[in-house]
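I am attaching a structure below and will ask some questions about it afterwards.
Complex shown without one protein chain; remaining protein chains in place.
Entry: chain A
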């Protein structure tokens, strides 16, 4: 590290923290899908299509997630960000 870098590094934003936060979200998501039944991706796609028939949204405004709370109970969580009424 040169003298210049040495002083610059004091102000550098900590991108490792951002990386960690992003990874925690994506990995939690991945793990949710991992335990999901085989029909899940298809069902998720169809649910999104149905919503799109009625409301104008992008696919990334819908989150369909399966949470395994314990052995006996799993929860299907559906989150839709509806567009503001014009």
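In this section, contacts are C-beta pairs under 8 Å (C-beta built on N, C-alpha and C of every residue); 3 or more make two chains touch, one makes a residue touch a chain; residues count from 1.
The rule is simple: contacts and distances are computed from a predicted model.
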item: Per UniProt record, name of the chain withheld from view ["Peptide/nickel transport system permease protein", "1,2-phenylacetyl-CoA epoxidase subunit A", "ABC transporter ATP-binding protein" or "Septum site-determining protein MinD"]; value: "Septum site-determining protein MinD"
item: Sole contact to the chain not displayed, among A:26, A:55 or A:78; value: A:26
item: Chain not shown: contacting residue from A:17, A:50 or A:73; value: A:17
item: Positions on chain A contacted by the hidden chain, ascending; value: 1-3, 5-6, 9, 12-17, 19-20, 22-24, 26-27, 30-31, 34
